[in-house]
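Worksheet for the structure shown next.
Excluded from the complex is one protein chain; the other protein chains are retained at their positions.
Moving on, here comes chain A:
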Amino acid sequence: MAAELGHFALILAFCLALPQAFFGLMGAHWRRPHWIALANRAVAGQWVFTLFSFACLSYVFYQNDFSVLYVAQNSNSELPTFYRFAAVWGAHEGSLLLWLLVQATWALGVAAFSGNMPQQMTSRVLGVLGLISAGFALFILMTSNPFLRLWPAAPDGRDLNPLLQDPALAIHPPMLYIGYVGFSVPFAFAVAAMLEGKLDSLWARWVRPWATVAWMFLTCGIALGSWWAYYELGWGGWWFWDPVENASFMPWLIGTALIHSLAVTEKRGLFKSWTLLLSITAFSLSLLGTFLVRSGVIESVHAFASDPGRGLFILSFLGVCVGGALALYAWRAPLFRSNAGFAAVSRESFLLFNNMLLVGATIVILLGTTYPMFMDAFGLDKVSVGPPYFEAMFLVPMLPMVFLLAPGMHAAWKKASFDSTKKILGLLLGVAIVLALAVSVGAYGWNSVMTVVGLTAAFWVAGAALVDPISRWRNGHSLPASIIGMSVAHFGLALFIIGATTVESYKEETDLSLKPGQTTEHAGFEFTMTKVEDVDGPNYQAVQSEVVITRDGEQVAVVHPQKRVYRVQKNAMTEAGIDAHWNRDLFVAMGEPLGEDAWSLRLQYKPMVRFIWLGAAVMALGGLIAICDRRYRKRVTVDEGAAAAAGAKTA
């Protein structure tokens, strides 16, 4: 019964998305306040029904109703309750329903927090969001219905993929989706501005918090995925340049460019059409990512099912969204000319470089990710692009970007002189070089020039990020949230670079064979395998070894890596034993039994690896602080309100 109710609610949600789109767009076009009000109601209704549908799916999972095909495929009576809820988005159909719920929630958010915006703008934005919702609801109903019944019912389910039975991975998809889907809001704003033919600083001020929130969630989602891959896949790597990771990283890079470009549009009324283009691109890349992951053109743990019908639908949807938006752009972009100028050295040019380099990095990744697919599609060679390409090429735009960041933060709008900050920036650069040499040569030993360059960049950015808040605080000037947010986010980037540079330069990894009672030395630590025993989990059996780690005779840690076999899917899973410390991880993963009690073990020493995720978290925190800025909460200005009222009267 619950499944049918859920299915029915989903159809109703689709039916409400259509009037939301129609009355939202046409109500604004013909200036009919009643239609606009109707679109607002449709948003609320759509959200309620989508939430109900989602709750129904959660309920059938909770009930272990194996007469529902999707539940039978992705759950099991032995699955712990927590993971039964996580299993709702553990595969394709349910994760799309989650997508739709997130989409509806964003629309509800826009409707709720639009008090400072003219009604017509809000209405157009909601209309565009309604179109996107309708597309996704149709996609679910036509190709990926999670409520289909299985007859006769399965006696038990096939279980959730053991890789996904993990707390970090349970919240990774929602985070990522909130980010992906969040970029539909700037997209909708861009389309609305183009329809309206008007784009000013106020528009940029409305869009900025939405873009920043989407970016924040995407940052957290990507970081969680990276963290999960690190401890769950058993390889100890934190980024693999896997097509699926790239698919989430490209919208992030463009989203980063977008929030910087929006700053210029808000403050100076420049880069207008560029900002529009970035808004369109960020959401297009989110859709492209979905297409890559869902269509089965690439294979990975994420590619739940390869169904050409689904791929075709998303590709058509992508074509309609992007094609429509770009056509509108080609038609309307000439309206958004700005005539303000800026000097070659100014905040504007630094942000221009930031944008160019971020887009450059995106192109590098896009090329490496899609080239093998094109080759395959045209029946040419089967190729893949190795991580060394990405590792080398990603640095080409990113290194100059990071070095431009330190002065860029202190450049004035219009024309920057650096008279007052020259001294402090130079001093900080000197300190950064000394620190980088001290860390790389002094603490860890010489590795390469790139290590020193990377650390110098990180320390310089970290120092430069603090200059402005500290000097404002000491001089008793006001310290708006947007400045604190910017400084915190840039400081987070510096932490990330410290982590990434150090771990990639000084990690020590080895595979070896060890028997209980044997000791081996690795990276200055002694690893002793004391015992190997069998343990039982709720839905798996495991072989667990105990490894005692000592340094100079003193015990540092005891870790318990496991090799699990889940009872239903019979897949072996590695559960790494990790001793985490602020400045290093010791990572022990079990391989396989080698005979005569011996096991293959993977031992890793990962200096500063925690800074990678800490840095990402601090970046997201910076975003959170920035959106708390007071000016985003200001009501609409007098003439804006008057104009909107006049518009309503003529209707």
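Observations, loosely collected:
Rule of thumb we're sticking to: a residue touches a chain if its C-beta (ideal position, glycine included) is under 8 Å from a C-beta of that chain, and two chains touch if they have at least 3 such contacts; residues count from 1.
To be clear about the criterion, contacts and distances are computed from a predicted model.
Looking at the choices "Carbon monoxide dehydrogenase medium chain", "ABC-type spermidine/putrescine transport system permease subunit II", "ABC transporter ATP-binding protein" or "Cytochrome c-type biogenesis protein CcmE", the name in the UniProt record of the chain not drawn here is "Cytochrome c-type biogenesis protein CcmE".
Of the options A:Arg337, A:Lys570 or A:Arg630, the residue whose C-beta touches the omitted chain is A:Lys570. Of the listed positions A:Gly90, A:Pro397 or A:Pro607, the one in contact with the omitted chain in the full complex is A:Pro397. Considering the whole complex, the residue from A:Arg32, A:Arg158 or A:Lys267 that touches the absent chain is A:Arg158. Among A:Leu5, A:Ala37, A:Leu138 or A:Val385, only A:Val385 touches the chain that is left out of the view.
For chain A, the residues in touch with the chain missing from this view are 69, 72-73, 92-93, 144, 150, 154, 158, 161, 234, 299-301, 305, 307, 344, 360, 364, 367-368, 371, 381-386, 388-389, 392-393, 396-397, 511-513, 515, 569-574, 589, 591-592, 594-596, 598, 600-602.
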